[in-house]
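The complex is shown incomplete by one protein chain, all other protein chains being positioned as in the whole.
Moving on to subunit A:
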Amino acid sequence: MIHKPKKVFVDGPISPQFIADSIAKHQSKTTIGAHNIFLGQIRADEKAGGTVTGIEYTAYTDMAEQAFHDIREAAFARFKLTCMHIYHSLGLVPTGEISLFVFVSSPHRRATFEALEFIVEEIKAKVPIFGKELVGQAGDYTWKENK
């Protein structure tokens, strides 16, 4: 099955209300028996120059959107999913707020656990997104690198 490319990037943090609304939209899809959600949140890591106050995200947008699409297709091919939504922030996301929202749904739970881990790990490894961690109050920063 070919799925249309979907819009992934949102400006700034992903709000809890947006996440709640996404859940509510699935109440009419009654073949679903299990949802699973991953939320990436910005940590207040301690760095040499102070505490992280947020991350400013940029991306190679065209390539990133294609990479997200490829990850979606791979996940639909590998796992029995009813639907899947991925949202990632661009721009500034302050500490404590959400920068990544992955939402998978299936008739049964097992597929959602496995798919969710696969999708998040693939995003971390393959999508050209870059993060500047803002440190302290003096305008210092470091560049984040996924491990």
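FYI, a contact is a pair of C-beta atoms (placed from the backbone, for glycine too) under 8 Å apart; a residue touches a chain by one contact, two chains touch by 3 or more; residues count from 1.
Everything that follows uses one rule, which is that contacts and distances are computed from a predicted model.
As stated in its UniProt record, the chain not included in the shown complex is "Molybdopterin synthase sulfur carrier subunit", which appears among "ABC transporter permease", "Molybdopterin synthase sulfur carrier subunit", "Dihydroorotase" or "Serine aminopeptidase S33 domain-containing protein". Residue-wise, the contact with the chain that is not shown comes from A:Q66, picked out of A:S22, A:T51, A:Q66 or A:T95. From the set A:K6, A:R109 or A:K124, the residue in touch with the chain omitted from the display is A:K124, counting the whole complex. Seen from subunit A, the chain kept out of the figure touches residues 40, 55, 57-60, 62-64, 66, 88, 99-100, 120, 123-132, 143-146.
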